[in-house]
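Since the structure comes first, as structure tokens, the remarks are kept for the end.
Complex shown without one protein chain; remaining protein chains in place.
Moving on, here comes subunit A:
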Amino acid sequence: MIPELGQFSLILAFCLSIILGTLPIIGASRNNLLWMSLARPLTAGVFVFLAIGISILAYAFYVDDFSVQFVAQHSNTTLPLRYKLTAVWGGHEGSFLLWTFMMSGWMFAVAIFSKSMPLDFVARVLGVLGILTAAYILFMLATSNPFTRIVPLPPVDGVELNTALQDFGFIIHPPTLYMGYVGFSVVFAFAIAALLSGKLDAAWARWSRPWANAAWAILTIGIALGSWWAYYELGWGGWWAWDPVENPPLITWLFGTALIHSLAVTEKRGVFKSWTILLAILAFSGSLFGTFITRSGLLTSVHAFASDPTRGFFILAILGVAIGGSLLLFAFRAPLMKSEFGFEAVSREIFILINNVILVVAAASVFLGTVFPMVYQAITDDLLSIGPPYFNIVFLPLMVLLVLALGVGPISRWKKTSTTYLFQQLGKVALASIAIGVVLPLIITLEFSLIATAAVTLAAWLTLSMLKDLANKTANKSTRMLGLKALSLSYYGMQTAHFGVAVMLIGIALTSGFSTEKSVLLAPGESIDLGEYVFQLNGVTRVTGPNYIAQEAEISVAKGDRNVGLLFPQSRVYLASRTPSTEMAIDAGFFRDLFVTLGEEKGNSAWSMTIYVKPFIRWIWLGAIFMALGGLIAAGDKRYRRLRRRQLEQLQEGSAQPTVHNAGAGLQVNP
């Protein structure tokens, strides 16, 4: 009975979102206040019923209700409670419910935190999101109902949650990634609402910015978590595989990164309007593309859900209608998006444009590499794959260009910057960066390496130009502290995120350049050298977990005379499905990770294992944390709220719309 209640609440949420997708939008175009004011309560309703739906699914897992097909396929009685509850997103149906629920969560947040936006705008935004939600719930009810029962004979016990998923990363990675992903639907809805109303001004950009920043920050964390999880769980020693399912989030992220920059220009300078709208549509398309790829059965991977083709067609239809429709609308409304100001050939606008072009080209190259094999197969029936080297070759030069431009962008001025000024500001910074890049790795490692030099130079370039900018911006105040206090939160957000780029760059370059690994066969008592470290196998014992049994090796690591520690990698077999699974052991450090995966027992009680030393790998995720933190700081800038209040006062005073140009100009942080 209870699962049927879950299905019933999904149907109710569907009905409410249908109304939400129609009445408020029509109301907004006819200026019908009553219909527009329905948007917020309807959104709350959709959110509540989806919350009930997902809670009931979690409850079905909790009480081991194996008459529900989805539960029977993804859980069993021995599964630990934390995985039972999170197995909700362990398969296609449940994870799509999570996706839709996250969407309604964002909608609810928009309904609450939009008090200062005009009602017609809120009605349109929530209406657009309502249409999307309706399509998602319809998809769920029609092709992938999580509450489908097994009748008449439900199994006594369930199968098993995919063993690769039984891990802490599984608890946090999918929700975070989905939350970031669907966050871009909100920005998309903002864009469509602007196109519908024909009002695309600085105020619109200001409303959109916190949402875009928040979605971007959460997506950053979601991707980083995925990378971190893949690194320690999948056991191949890498942190990014250019796997076709990893790529869509990255594509979305690259579009999203371009978008948050372009939005800043639209807000402050009133230019790049159509470009910003296009990026919002593209970022959203990236998220739908990701859903399509993992749910259409086109691919095989940990992320792919085995599925029937009707699902693929359904999602493709949603994809086609959403993207096609919004691009059509975009084409019709494009003439409305006139730039309000011009700018010169050397200006901050240009540097942000360069940033945007690089990011979009990068996204397009990842997209091409991802879909080319699929398209090729559809046309010729032959299979091929595109290896990581393709992505590395294309990505590396683009990112170097991006980092070079990144050093100049923040220090340049809006509208017009003289090249002499830039040289005068950054000439010494550039020289100092090169000096640091050459000398620092030499002092530490006593040998020259191109990778280390390039990486440290670029990171120093980012950091020093940032400090230079900070020094410039605080120079006019009587004390530095006063100057620092006068800077806006969004400025600090930007600098934090850019610093994250420098940290991540160091991590990626040094890990890629200097990681070492060895696959060996060790008998108890034997040891092996890798770099400065000596790994010794002390012995292998049998251990029993809640739903698996394992062979656990004890490996002691020494560096010179110093004991570094013990590592306990496991080779597990999960009991319900008899699936083998490797559980690596990692000794994590700020400057290096030691990493061992256990293979199998060969003759003479020797064990095969792979040993890795990975310098600076933590910096990759540390950089992502800085970036996300920057995004959240910028999203939390009071400036947005304060301005909204001022605007509201203006509105109440009776002056129809605030004059956007003044607001935009008055906003500039940097003259």
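In this text, a contact is a pair of C-beta atoms (placed from the backbone, for glycine too) under 8 Å apart; a residue touches a chain by one contact, two chains touch by 3 or more; residues count from 1.
The working rule: contacts and distances are computed from a predicted model.
This complex has a chain not shown, and the name its UniProt record holds, of "Aminomethyltransferase", "Branched-chain amino acid ABC transporter permease", "Cytochrome c-type biogenesis protein CcmE" or "Glycine cleavage system H protein", is "Cytochrome c-type biogenesis protein CcmE".
Residue in contact with the omitted chain (choice from A:I393, A:L566 or A:A588): A:I393.
Screening A:S114, A:S285 or A:S365 against the full complex identifies A:S365 as the residue touching the chain left out.
One chain is missing from the display, and on subunit A it is touched by residues 159-160, 162, 164, 299-302, 304, 306, 342, 345, 357, 361, 364-365, 368-369, 372, 382-387, 389-390, 393-394, 397-398, 519-521, 542, 549, 551, 573, 575, 577-582, 597, 599-600, 602-604, 606, 608-610.
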